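Every protein chain of the complex appears in place save one, which is left out.
== chain A ==
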Amino acid sequence: MKNKKNKLVALLVVGLIGINMVSAQEKYIDKNGTLVFEASEKLFEEVKAENTSVTAILDTKTGEIAALGLMKGFRFKNSLMEEHFNENYIESETYPKAIFKGNLIDFEFKSLSEIEQKLTTTGILELHGKEKEISTILTIKKIDKSISIQGNFAVTPEDFDIEIPKIVKNKIAREVLVQLTFNLIEK
């Protein structure tokens, strides 16, 4: 009787560990991802900002990917430009974040390796209270326990109803190039 009980407990423990391991392997997270955007025009001061505390989550079971960048987290070289970005253009007090939710098409966790893979992602980027569909190709590889994701895409201020005043229009590029670098680790 005692033996049976012990066996049952042992089975339960093994089972629980097993369940934990399965659920632990599903999500890869980066809390310090990098987003850089640039809208510089030749001959004018560079319009570029970097955010190094972007959150990215990848569900390795489904290939779902989500990223969140806080607007106040974007740092410019020029403090006045940073102030204008927050107050006049992105209105970060009203719209404090940008969120992307999408899917990595044909994602297969098993096939990840140290060799770079190119995968298409499509999803919705929400910013400044507006949504836009984004589709881009990401470079993905897995080294040890971390998955690295890199890529870029372009958007325009009009996509998100951001008005650029005439007086600075020629100093800001029409297309804003966004670069992303995530290093996700198992959670």
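We take it that contacts are C-beta pairs under 8 Å (C-beta built on N, C-alpha and C of every residue); 3 or more make two chains touch, one makes a residue touch a chain; residues count from 1.
Definition applied: contacts and distances are computed from a predicted model.
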Which one, "DNA/RNA endonuclease YhcR with UshA esterase domain", "ATP synthase subunit b", "Sorbitol/mannitol transport system permease protein" or "Tripartite-type tricarboxylate transporter, receptor component TctC", is the UniProt name for the chain you do not see? "DNA/RNA endonuclease YhcR with UshA esterase domain"
Contact partner of the left-out chain, one of A:Ala49, A:Met71, A:Ile90 or A:Ile140: A:Met71
Tell me where the left-out chain touches chain A, residue by residue. 29, 31-32, 52-53, 55, 57, 66, 68, 70-73, 75, 78-80, 82, 86, 92-94, 96-97, 99
